[in-house]
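What follows is a single structure, written as structure tokens, with notes after it.
Only one protein chain is missing from this complex, and each of the others stays in its spot.
Residue numbering begins at 1 within each chain, and the chains themselves are lettered A, B and C in the order written.
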Amino acid sequence: MTYTVAVSGASGYAGGEILRLLASHPDIEIRTVTAHSNAGQPLIQHQPHLRSLAHLTLQDTTPEILAGHDIVFLALPHGQSGQYTDALGDVPLVIDAGADHRLTSQDSWDAFYGGHFHEPWAYGVPELIVGGEKQRESLRSAKRIAAPGCNASTVSLSLVPGVAAGVIDPRDIVSVLAVGPSGAGKSLKPHLLGSELLGTANPYAVGGTHRHIPEIQQALRTAGADDARISFTPVLVPMARGILATSTAPIVPGTSDAQIREAWESAYGDETFVQLLPEGQFPRTADVLGANTALMGLAIDRAANRVTVVTAVDNLVKGTAGAAIQSMNLALGLPEGRALTVNGVAP
Amino acid sequence: MTYTVAVSGASGYAGGEILRLLASHPDIEIRTVTAHSNAGQPLIQHQPHLRSLAHLTLQDTTPEILAGHDIVFLALPHGQSGQYTDALGDVPLVIDAGADHRLTSQDSWDAFYGGHFHEPWAYGVPELIVGGEKQRESLRSAKRIAAPGCNASTVSLSLVPGVAAGVIDPRDIVSVLAVGPSGAGKSLKPHLLGSELLGTANPYAVGGTHRHIPEIQQALRTAGADDARISFTPVLVPMARGILATSTAPIVPGTSDAQIREAWESAYGDETFVQLLPEGQFPRTADVLGANTALMGLAIDRAANRVTVVTAVDNLVKGTAGAAIQSMNLALGLPEGRALTVNGVAP
Amino acid sequence: MTYTVAVSGASGYAGGEILRLLASHPDIEIRTVTAHSNAGQPLIQHQPHLRSLAHLTLQDTTPEILAGHDIVFLALPHGQSGQYTDALGDVPLVIDAGADHRLTSQDSWDAFYGGHFHEPWAYGVPELIVGGEKQRESLRSAKRIAAPGCNASTVSLSLVPGVAAGVIDPRDIVSVLAVGPSGAGKSLKPHLLGSELLGTANPYAVGGTHRHIPEIQQALRTAGADDARISFTPVLVPMARGILATSTAPIVPGTSDAQIREAWESAYGDETFVQLLPEGQFPRTADVLGANTALMGLAIDRAANRVTVVTAVDNLVKGTAGAAIQSMNLALGLPEGRALTVNGVAP
Partner (left out) sequence: MTYTVAVSGASGYAGGEILRLLASHPDIEIRTVTAHSNAGQPLIQHQPHLRSLAHLTLQDTTPEILAGHDIVFLALPHGQSGQYTDALGDVPLVIDAGADHRLTSQDSWDAFYGGHFHEPWAYGVPELIVGGEKQRESLRSAKRIAAPGCNASTVSLSLVPGVAAGVIDPRDIVSVLAVGPSGAGKSLKPHLLGSELLGTANPYAVGGTHRHIPEIQQALRTAGADDARISFTPVLVPMARGILATSTAPIVPGTSDAQIREAWESAYGDETFVQLLPEGQFPRTADVLGANTALMGLAIDRAANRVTVVTAVDNLVKGTAGAAIQSMNLALGLPEGRALTVNGVAP
């Protein structure tokens, strides 16, 4: 059967990427695209790369327009999804690319976001270990899915295997991420101008203020970490897309190299979209550009007594839109990787 | 008086930057430039940006050609300086931009470089705290100077104040650096091709293998750290120049925020070329492009129990050639900042 | 049925892109990948983004190894295909991504390439107007296909409609192209280093020396231009992929704006992979990244008496590998766009 879809926030980066992926999905009919200030304009005026969707016009983002589809994607600024989700009760499947339904802890929501707290939805990272199984299982029957934060899911995927296996200590994690600016959305802010980003590296949210920190802590908790603490620093670098996350954690005393590597190998050995590279190899973001793949390299640094995991993802695909569609496929009972590619566009 | 200068390795990036800075130095006459395979060719064929030096021709790099100058700069691949330094005994001032004379520990040399061990020279980072004073003092009368490794000096400058003041614990440092490829020199290696670097972030030397690690440990030791351990990960990002180093270390228990900030303020409050930004501000590499400035932001993250220092330098200036010339000025008794700029070229 | 394929030059950029596209082609089995100095190594060591082809090992590039497949792709340096093509007589379909079989004029070959002249093959740009029809027709039954030069096909597609319709004068064409370095291949040349390309624009082959000039002239001749002259300047800019070609030609006196626009609209109105944008709109290379689309904007500048056509392509897709596979699909009687996407990966 063919599912009808509405995508809100369709003139932005996350919405555009959801559309790019859905455009090649054989079971999906993109029926409606919506926006705010750009409503009334052709989609392609704002997404000129989506040639196959040239026939679509942006409509207003209202509950009435979004209702009546089999699936609704919300790609709205944080804090705006809630007003729609309440009114979309009859829609069989709603997937939110925003943060509103990610956190289970209202305290964390209040501390890092503020505003009305919404109930948590199934978390759209199928490969995460949750208790003894994978997050995937909770997505198979999901009606409401929260796509992950791109930085958060990248770091969580990097470290959860080691935490779940008890080989790294989650109480002193350090993550530093080289990130492209598309993760910040199509926002007209001075520090996101091309002249400010070309040829330079630019840190932000230094010192524990980034909103993805509680989301990582939540993933580590569900993997078994009672007390997860993380020093988290994102750095904007001159690439439109991509996250390269370098995450390190102390080695639990008495753990062998083989035990450490085995933790990641057993977690991801059967996965298509999360891959551990052979020893001594580390990924580049170009290797996963446009792909739904998280590519990971692992080093065991006995001199520093730390495990270092370097993970590359495309923030708009595996970090957002790909995660959303992989989760959608699971929820619909379709092959999990449909419309998603494992090969990146490089060089 | 005017000092005559010879620069070896003049067709490379470090040599070129030494020449760019010396070209505006009123007390210096650039008399000789040398290279290996490019000898016999005009300098400007290899350094087309050095318009004012269009009259110079690259000569062979031999002790005979380098001798007879007041100052000799060696900008050669690691391990090659030694053969010249022995033969330059009569040259009043020799400055090596390579690694050969940086390390005081032969064990470290053997472990990270190998080959013949050379005696350590005065270390060309004037602002470092060494014992109770600054490294500057040892440079005032120096005849032989080792310019620092760019990544090493950036991390050392970031952390030495906290170590010297006893407010951070040097036994569990994590540094992740976004770096431009010019630090790797003009080497014809596949991973340094433009197609491999544009639009992507690329980690290397992950897991404790980078040669700048012992150099950082040495600087931390002279600042008082008996046991300095560092998890060190450099990431190539798409900018020709620049280092943005994110370094974190655990807070020593019982230390107040004021004490922490004071450590860096007192270390650098009087410095021109190492500047601590006001609370909540962090630097971009563009801010120091072409300048001899190390720009630093400090965050105290109590949730992670870590201090985070983000430091931006131009790897070819403050990281290499600027450090060399600042040290030269000190050794010659000239104003320390002559021919060096504090303002970056941005955007 | 499934066709077996061998790809030579599989460790290079053109070969890698052919593989990336073929990997999602339902009718193709990639059986053999070959290289020269890298033979014996895993493909993925050189193409780490091709995750789905991790099982392939690079073999030697010999006629024996290439023979015995249904289709052979040659992605070799110019001048090297000939030695293989003679020995591949039994292979039903051979597609050369090099220049060896593109030119019909031996004089042009001698002037711009030199060495042994090879017979011209069917030219792999289906949308070009040749006489009264499209190049596509000659590809339907082709056994031997020459994929185009990326710059050449971009400029030819830009101008052929106007030449064929007699609305522009081919005797005074000016084309200036912003190009990414991947078009130059994975060559270890100093001017292709990342440090030399990041943050800078770099012209090359200025003044009529570029090898794609005779290929453009040939396309214009088959479209009806007795005498095509072109001032052609490529400029390397800091993007791994992409060509943005700005081409201008004098307006033939007495031609109306409607007639001019109609020439391009009638040429490409029915095409999927060559699209003319509405009046006043012009393409970006990001809009076609990873896609097989040539996107084109047209301006009529009466003050300068010139038509300006700006065309964006991905040099590795529509410029090379996509053109090869589109042509292959035609030759095999498959849907022309199979395994090719029309939507780019942006931002």
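The rule we apply is simple: contacts are C-beta pairs under 8 Å (C-beta built on N, C-alpha and C of every residue); 3 or more make two chains touch, one makes a residue touch a chain.
Treat the numbers as computed from the prediction; the structure is a model and nothing was measured.
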{"item": "Residue, one of C:Ser138, C:Ser195 or C:Gln218, that touches the chain absent here", "value": "C:Ser195"}
{"item": "Contact partner of the left-out chain, one of C:Ala23, C:Ala54 or C:Val174", "value": "C:Val174"}
{"item": "Of C:Met239, C:Val274 or C:Ala294, the residue in touch with the unshown chain", "value": "C:Met239"}
{"item": "Residues belonging to chain B that touch the chain removed from view", "value": "13, 16, 20, 23-24, 47-53, 182, 198-199, 240-241, 275, 281, 283-284, 286-291, 293, 295, 341-347"}
{"item": "Hidden partner interface residues of chain C, rising order", "value": "172-174, 176, 178, 195-196, 198-204, 206-208, 213, 229-233, 235, 237-240, 242, 244, 246, 248, 250, 282-287, 289, 297, 299-306, 308, 310, 312, 346-347"}
{"item": "Residues of chain A (touch criterion as defined above) contacting the omitted chain", "value": "13, 180-182, 186, 188-190, 192-200, 236, 238-240"}
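Definition applied: only the chains that are shown with their structure count from here on.
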{"item": "Interchain contact steps from chain A to chain C (minimum; 1 if touching)", "value": "1"}
{"item": "Same-site or different-site touching of chain B by its copy chain C, using the half cut", "value": "same"}
{"item": "Chain whose average C-alpha position is farthest from chain C's own", "value": "B"}
{"item": "Length of the line joining the C-alpha centres of chain B and chain C, rounded to whole Å", "value": "45"}
{"item": "Shared-contact residues (touching 2 or more other chains) in chain A", "value": "198-199, 240, 283-284, 286-287, 289, 346-347"}
